[in-house]
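A protein chain is absent from this complex, but the other protein chains hold their places.
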Amino acid sequence: MKKQPLLEVRDLKTRFSTETGLVTAVDGVCFQIYSGETVGLVGESGCGKSVTSLSILRLFGKHSGTRLEGKILFEERDLLTVPLDEIQTIRGNKISMIFQDPMTSLNPVYTVGDQIAESIVLHQKLDRKQALAKAVTMLELVGIPSPESRIHDYPHQLSGGMRQRVMIAMGLACQPKLLIADEPTTALDVTIQAQILELMQKLQCELNMGIILITHDLGVVAEVCDRVLVMYLGQIVEECPVEVLFDNPLHPYTCGLIRSIPSMATNRREELHVIAGMVPSLYHVPAGCHFAPRCPYADAQCGNPPELVTIDAEHKVRCWHPGARASGERRLA
Amino acid sequence: MATQAAPLVEVEQLVKYFPVSKNYFDLRVVKAVNRISLSIREGETYGLVGESGCGKSTTGRLILRLIEPTAGEVRFQGKNVLKLANEELRKVRQDMQIVFQDPFSALNPRIRVGSAIKETMDIFEIGPPNDRKARTYDILDKVGLQKDHYDRYPHEFSGGQRQRVVLARALAVGPKFVVCDEPVSALDVSTQSQIINLLEKLQRDLKLTYLFIAHNLSVVRHISDRIGVMYLGHLMEEAATDNLFARPLHPYTQALLSAIPHPNPRHKRKRVVLSGDVPSPLNPPTGCVFHTRCPIAVGACRDTVPVLHQVAPGHNVACHKVHEWNI
Amino acid sequence: MDIAANAILKKKTNFLESIRRNIVVRRFMSNRLAVTGCALLTIIFLMAIFAPLLATQPPLEMKVTDRLKAPSAAYWFGTDEFGRDVYSRVVHGSRISISVGLSVVVISSVLGLVLGLYSAYYRHLDNLIMRVVDGLMAFPAVLLAIAIMAALGPKVENVIISISVVYIPTVARTVRSAALVVREQTYIEAIQALGGKPWRIIWRHIAPNCMSPLIVQATFIFAYAVIIEASLSFLGAGTPPPQPSWGNILSDGRTLIRQAWWIMVFPGIAIVMTVLGLNLIGDGLRDLLDPHTNKAKS
Partner (left out) sequence: MVKYIFKRICYLLPVLAVVAIVDFVIIHLTPGDPAAVMLGSDATDADLAKLREQLGLNLPIYVQFGRWLWGVLHGNLGWSIFMDMPVSTAIWQHLGPTVSLTILAEVIAIAVAIPLGVAAAANRGTWLDQLFMTLALLGISIPSFWIGLNFILLFAVKLGWFPAAGYQPLSSGLVNHLKYLIMPAVSLGIMQGALIARMTRSSLLEVLNENYIRTAEAKGLKYWVIIFKHALRNAFIPILTVIGLTFAVLIGGAVVTETVFNIPGIGKLVVTAVLRRDYAVIQGAILMTATAYVLINLVIDLLYALIDPRVRLSK
């Protein structure tokens, strides 16, 4: 299905200037997103998944010392080089973003209706009354009961689940082509999370939009995503369809990650698998393969940095010994 | 499974109402915990799960008497903790410890890690003062930290290491019963498995009994022997872990288990998605508090509060419809 | 009592320890403004300590022949209407300002700390102490100080007392808000769970973590105290003349503003140098010690 990708990221590098010099949070990330597809961006905290998503829309604030390199192609334009006012026409209109903590992501002093109508007025040039009417339909679309009255509510009057629905309504108000969701359900309870995930899947089919879902919960990935990118210390270490990820993970870090999570499938009697050591800080990133110091199969070759190699049609891995298995290690059921 | 030892901790009809506001005229209360009864045998890990606001953390703190309950009894080794006076209370306090969720705010940033652990020994005068430092080294080693960590400050540790220090501080006084209040929720996946394995090792080595409070069901399933499911201050269902996951009887438990994202894409199964939000504990629904969201609610559910009764060996449920629907 | 003593000692070593460690001191030194603040303040402190050596003439000696002389080689800052050397009086005046400032900082910090901590820890005390604090803060500093001076009579000690009374509530309020944040931390609940006694919780766990906002506040209070002392003396209700204080030199300068501008200008410059130095250090300390304040360079 070699159709035109919705978004293509080529060799994205994001660096922050801190007191002790330049820190590379995202180190050469490449991937494509196709419309109608949900791609999971998975990794532990500090691996750069959120920074990658923020780099797409250049949401680093006016005075932060961040430097972006590489290319992000969207509708034949490179988002990293287009002038600021042009990217502002894309933000919330063609690409929109929702965030993790519903409690603090809505402005407490404006009603929910105003905040949704704001982007409609901005991007679709409707007047305030028409925009509010459209906001009501959006609230209905995301499943909020009695939307006509909810329009006039303030964020502090709504529960966490409701606020996340408002965030989604705000994001989809202008029918964007791509939705970036940064850990949308992490702060929610498991039953509310199920509702929100189901809602996102329903809306994706209706609007045929691409979704980048950033999460650290592999269960959520299995439920919702079609393809998965596993990130470690600023680099993509494995990319594959979601079934392949759980059937035949190749990168040692991905295997370790999957087997160290207690889940319905793991046996309660056994000890959980543990990835040795700790995630190193961004100030002293190991040379060569970033995972080498913690990898049980590391050898001399891992001293020089591996490339993201394509194993088969849709499976890429950044490792000199992909699929390495210690003898007797069984694969996940 | 733990042998039939006498229950170490017994909780009878525990109730806790919090006043909504400080002034006296406002009598509205938040019904945080409503007549919870449970018992934990020695060496057992009792998992307490439920969504946020269901009162599981409050229950944990009530058992340790960190907050005074409105009514009910907590018996530790047969003695009612709520009636104990200072000296006896101090002894019981030494046997019951707590481990908290957020490793970043569980340690005083201005005090060295070693002296924080030694401080617990100072408070309970464990052993002669001069060899408390040696004991601290021993405890540090038990939780997987080195000697030279003694003089470091908390900001020099990662989340996982800090949680080990918090554990060391709780174990420094040789407790029998430890309440773990969401000990791994704030940790990353890789450090999470390290701490869970450590908790299980310490339980075996030091014969500890855990009350493990968490909202992540997969973690609770892995570590607990028995699990209690709470909703809006009520204990809905209680059973051995395997029975609960094999045959959940209460509709809320079924919805809760079906909502857990299963890390295997081929594992598609019927999803019970609850509608609406958790009602506010300020004015909970009458009768069974779950009836407003329960797919099988009937008239009786609205009128009378279901009592937690035994439906199968070691399997209690608080639901009117259970007996004729599931068995 | 020895436990509390070594707890305080411990707190001291913790505190000195953090100063000694280089990253903290290095970061403070990298802040150019803070360093200039320190420079200004050391000049004033040296002036206060070595006043007799630095002054060219005894401050109170009147030379009627040299009345109202403009600044010259002999009289660097000129002379006032009684022929007294303004430069020497300004130098000696620094003693008053520094001593008043320091004592006000010490008194208001210690009492404010105790009031703030105990009102944050004991809820029932909180209402009582906070109402008294609100009541005291309702009085403008200068007015309250004047009233106390009028009652107690014009002595430097009374100036210190009246300015301290004005700033105890401010410190109490700062410490209370910091202590309330610390009190909600889990490590406080942990110590309570261990059955730690209140004094241990307050002095070993809450107080050390309230030091940063207190130190920053104390620096600003030192600056305000210098201004208020000068205002009081200027109004004639502060340090009694003929003892030289920047305030009463300024007050002499006011009446002779047309003939002798220098009497009014130089003590003013001394006040600004001191207060500016203290404010610079206060800002530097705030950026250093309060983690969540956002620095200029994000």
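Going in written order, the chains are labelled A, B and C, and every chain counts its residues from 1.
Simple rule for what comes next: a contact is a pair of C-beta atoms (placed from the backbone, for glycine too) under 8 Å apart; a residue touches a chain by one contact, two chains touch by 3 or more.
None of these values were measured; they are calculated from a predicted model.
Chemist: Sort by label and list the shown chains the missing chain touches.
Modeler: So, taking every chain into account, the missing one touches A, C.
Chemist: Give the residue, chosen from A:Gln4, A:Asn107 or A:Asn208, that touches the chain omitted from the document.
Modeler: A:Asn107
Chemist: Just name the one of C:Val25, C:Leu125 or C:Ala150 that touches the chain not displayed here.
Modeler: Counting the whole complex, the residue in contact with the absent chain is C:Ala150.
Chemist: Specify the residue from the set A:Thr89, A:Ser281 or A:Thr310 that touches the hidden chain.
Modeler: Residue touching the absent chain, from the options given: A:Thr89.
Chemist: Identify the residues of subunit A touching the omitted chain, counting contacts across the whole complex.
Modeler: Touching the missing chain: residues 57, 59, 61-63, 85, 88-93, 96-97, 99, 101, 104-111, 118-119, 122-123, 154, 156-157, 167, 170.
Chemist: For review purposes, identify every residue of subunit C that touches the missing chain, sorted by number.
Modeler: 33, 131-132, 134-144, 146-153, 223, 227-228, 230-231, 234-237, 250, 253-254, 257-258, 261, 264-265, 268, 271-272, 275-276, 279-280, 283, 293-294, 296-298
Methods note: only the chains that are shown with their structure count from here on.
Chemist: Where centres are the averaged C-alpha coordinates, which chain has the largest centre distance to subunit A?
Modeler: C
Chemist: Name whichever of B-C and A-B has more C-beta pairs touching across its two chains.
Modeler: Between A-B and B-C, the larger count of C-beta pairs in contact belongs to A-B.
Chemist: How many angstrom between the C-alpha centroids of subunit C and subunit B?
Modeler: 50
Chemist: Which bits of subunit B are touching subunit A when the two form their complex?
Modeler: On the subunit B side, the touching residues are 51-52, 158, 160, 188-194, 196-197, 200, 215, 217-219, 221-223, 241-242, 245, 255-256, 258-267, 271, 273-274, 276-278.
Chemist: Could you please specify the touching residues of subunit C with respect to subunit B in the complex?
Modeler: Listed in rising order, the residues are 11, 14, 185-187, 189-196, 200, 204-205, 208-209.
Chemist: So in the complex, the part of subunit A that touches subunit B is made up of which residues?
Modeler: Residues in contact with subunit B: 44-45, 145, 159, 161-162, 189-195, 197-198, 216-223, 242-243, 246, 256-258, 260-266, 268, 271-275, 278-279, 332-333.
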